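Mind having a look at this structure? Questions to follow.
For this depiction, one protein chain was excluded, whereas all remaining protein chains were kept in their positions.
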Amino acid sequence: MALEITEAHPLGKAIKRKEDARFVRGQGRYLDDIKLPDMLYLALVRSPYAHARITHIDTSRAQALPGVHLVLTGEDLAKMNLAWMPTLAGDQQMVLATGKVLFQYQEVAAVVADSRALAEDGAQLVDVAYEPLPAVVDPFWALSPEAPVLREDREEASNRIFHWEVGDSRGTDRALADASTVVTERIRMPRVHPAPLEPCGCIADYNAARGHLTWYVTSQAPHAHRTVLAMVAGLPEHKIHVISPDIGGGFGNKVPVFPGYVAAIVASISLHRPVKWIEARTENLTSTNFARDYHMEVALGADRDGRVTALRVSTVADHGAFDAAADPTKFPAGLFSIVTGSYDFPVAYAAVDGVYTNKAPGGVAYRCSFRVTEASFLIERAMNTLALRLNMDPAELRQRNFIPPERFPYQSPLGWTYDSGDYAATLQKALDIVDYPALRREQAERRARGELMGIGLSTFTEIVGAGPSSTFDILGIKMFDSCEIRVHPTGKVIARLGTRHQGQGHETTFAQVIAEELGLTADDVLIEEGDTDTAPYGLGTYASRSTPLAGGAAALAARRVRDKAKKIAAHLLEVDDAEVEWDGQHFVAMGAPDRSVPMAAVALAAYTNLPHGMEPGLEATYYYDPPNLTFPNGAYVAVVDIDKGTGAVTVRRFVAVDDCGTVINPMVVDGQIHGGLTEGFAIAFMQEIPFDEDGNCLAPNFMDYLVPTAVETPHWETGRTVTPSPHHPIGAKGVGESPNVGSPAAFANAVIDALSPLGVTNIDIPLFPWKVWEVLRQHGVAE
Amino acid sequence: MFPNAFDYAAPTSLEEAVDLLGRYGDEAKLMAGGQSLLPMMKLRLAAPAWLVDINRVPELAGRTETDDALFLGALTRHAAIEWDRDLDADYPLLGETAALIADPLVRNRGTVAGSLAHADPAADWAACLLALGASVTARGPRGNRLITVEDLLVDALTTTLAPDEIITGVTVPRPTGRVAAKSLKLERKVGDFAIVGVSLQVEVGIDGDVTRVGIGLAAVGSTALRAREAETVLLGRRLGRETIREAAALAASAADPVSDRRGSAAYKRDIVRVFVERGLTAVQARLAEGQALGA
Partner (left out) sequence: MRIRVTVNGRPRSADVEPRTLLAYLLRDEFNLTGTHVGCDTTSCGACTVLWDGVPVKSCTVLAGQVDGAAVTTVEGLEHDGQLHPLQQGFWDHHGLQCGFCTPGMLMTTHAVLQRRPHPTEAEIRHAISGNLCRCTGYQNIVTAVQQAAARLSARDTVQEVKV
């Protein structure tokens, strides 16, 4: 059971979350809980076709419906130069379709009415005539010369969005040619969706008299959204107030700007009334930003001793109709170049081709620091295949190839400088917890009886905390983050950050960081995020960047406060600045331990009794530009049993040992691990968004896009090693995404391990029972 | 998402309900638990002008037992059966099946009769009640009529009920000998429709020979199916490894599944075989256990 929030020296302790006081009472204030006077509701008309020319739109029936105030089409928006909007990936996306639609469920018109039900009624009455066109569903076909070019707005007559490559292509080829063993595999990571339980939405409230827009929005990055909005809508940025209220989960879904947002803003500006748009679950799953959809090919070389010598990866990335990924500008394939993982590859090369298809736009970083999940899945699956080929235990293969602790900071062949890690120790801890040798013995016994039991490993390295200004920006804005701290006269603190939590516990964990630095309790520190009028500019919460960035900013801002406080303390203690020491809770006169003042007394003095000439007040702001990214890592072990009659897989055990550096709150860290493992489990076993040959989405709601319940979800066992980041102000690395990044490969490797005696090296996820059964049947081992 | 506008009627007698259905015909939709209908209305896949809510009709509530049968009123919720241990002795398949339907919250509202009337081929009750040889009583303007579940189910989402008929309840015959049952459902997750469902119940005489058996299959045809040949091969015989295998193979050939995202037709057919085999094996064990306890 967790500790109270009044605990002294809170850093590293399992303290109860402050935000839960409202959440357990149902007093959270989520977007749809906000009701403004005279508010109207917006509903979108969506395309039934994946690819079609719009020949006519008749809005007259909708406009005639009592209670309908406005109907918007792409033509209307074109007159305001708003038919298209920029994406965070530097592409552009239609707000409301003009000319043609490019994916099923694309936004075609917007209807604003007195109630949500009436808006939906109105949307049903908008008559759109379509002329269907052949849909491009297969990204490989999209790249062929015969495929129709989907994007008529672009100069390039091609469906290729980008070609990106990194590493030494020739050197990698040479090393592969020289390798004694080369394994190849096609690894598919299907299209999935972050699907937070609260869908996306906004309320646009434009005040014409003040020329001012208040925009309530489910935003993981409220400042970035304000800037984008200023650029798109031409509103002056100081007259846009973005408020991101409590968020019911984000997982990357709430980073981009969506057409519904722009439509609501235009409607509010047109009608001078607040306009709310909340997407239905179907709209969420079909239009607002999928993730993954990577088709990867890998060649991995090794020498006779099982030491890896080269890695070559080529990938086709299906981005859908618009490249609406939210990657940093210089990284169209995100941080996919972490693909060499935890292993010491002398040489490597990776290439990614981004492709347009007639599917929903996106490529968001779903609980992932931009394509790191894809990279991690690829290398961890490939290492499994190599172990099978070499007939070597996968744990032994990994131990043989880990980057050793003494090589940190480690320069990876694809350009990253890993900060720290002790991969062998982390893996060993996981193996000890599961008693790996005993499991292998049990497996041998079961195999002898014809039973299918598998043990899967994943020893991943992540890259998070984007990022240093030398390399990282989104739309030109450097990816720093920020914290402003104000200490009030009574020693209580308000701290505001540029991030926006969605369940991660910032109101507690950042309070712990600041309280630790200032000798207070978490109870003394109020954390506020998500209001652009009050918080300092920051890039937001995604890509596990909050602790690496804003956490660093919080510690450093607190140290700035402490620096000033020390001078005030010296004044109170009547000694020189240099003769004051900080003991973690008090300022103490050197050599006179009985003479000390706590932070609260100093805070009061900052407003009442200052040294001569000192500026009053006790505040500090820090914009933290990190020197490097951080590299959390972990070792996961999955143990599965396969039902030979149905192909169903049961996860019997799952042990996750994570190393995220310094731990701020172990309870919160474990919670993040549990949640991310559950998402990884879903991705491995049941989640995908497939399309038929006409581009119809086949998983448009929770009946077909499967979210695991408590029954399917395994019991998680967690462990930890702590290798602090040497460059982070408190040594923390970020953890929210590790389990989602690392676990899918562990599950898949376990299933493959169970089937490996049959010669199976790969089955594409999700591992539905039927897929496993087909393999069993082919090999004549089905019940 | 919100339903299209409709007019709402909550009759308080069966007569009134039948009358409303007669008056509004195709424009009206009957609602019992609403756990299938309301989601369809929210997605605007169904848009009745009139919604006739029968939850306030007292005649449709409750259940009665006679020497020969159990009568479940049309408003009997899945959960009412799931949690009723009194039914286990004579009607073990009912509780087995109820616990597998949808999820616990849906089970608090959804009704047995509503599920039958909706006639989803993947629904759990239809397969169960086919196996039990159950019938429904339908009340229309011309009075009551008894329809076997087998005759009720015509096609996917299609029954032989007239638009102005209401199912007032389900009659399940009481077993005469010792009985054991098993319901198996393969689903992708809780709350999913069955990939394949098998409901089976076996009665044996004093000598241990099978006197009566029902095997119902879900999600492997345009309606729930009854594996007649598999049942026949078991009658008059003892459950044993060979008879069970024989029956399982026959049940698989009775299945007529289609390939879809839940698996290929071949897969589903084979799951029927596996589940019938496992189900009958479990039943065999339960019967043996029951006998041991009895002795």
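Order of writing sets the chain letters: A and B. Residues in each chain are counted from 1.
Here is the rule we use: a contact is a pair of C-beta atoms (placed from the backbone, for glycine too) under 8 Å apart; a residue touches a chain by one contact, two chains touch by 3 or more.
Here the structure is a predicted model, which means the values were calculated and not measured.
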Partner chains on view for the chain not depicted: A, B
Of A:106, A:482 or A:502, the residue in touch with the unshown chain: A:502
Contact with the hidden chain (one of B:14, B:38 or B:162): B:38
Sole residue of A:247, A:620, A:651 or A:697 that reaches the chain not shown, by the stated touch rule: A:247
Touch with the omitted chain, as defined above, among A:10, A:199, A:222 or A:274: A:199
Absent chain, residues of chain A that touch it: 1-2, 16-17, 19-30, 32-33, 35, 117, 195-199, 246-249, 251, 280-282, 502-505, 667-668, 670-672, 674-679, 701-703, 707, 709-711, 713, 715-716
Chain B, residues in touch with the chain not shown (by the definition above): 1-8, 10, 34-35, 38-39, 41-43, 51, 53, 55, 79, 83, 102-106, 108-109, 190-191
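Going forward, only the chains that are shown with their structure count from here on.
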Distance between the centres, which are taken as Cα means, of chain B and chain A, whole angstrom: 44
Contact footprint of chain B on chain A as seen in their complex: 116-117, 120-121, 124, 280, 282, 645-648, 686, 690, 698, 701, 703-704, 706-709, 711-712, 768-770, 773-774, 777, 782-783
Chain A-facing residues of chain B, complex: 1-5, 43-44, 103, 186, 188-193, 195, 261-264, 266-267, 270-271, 274-275, 278
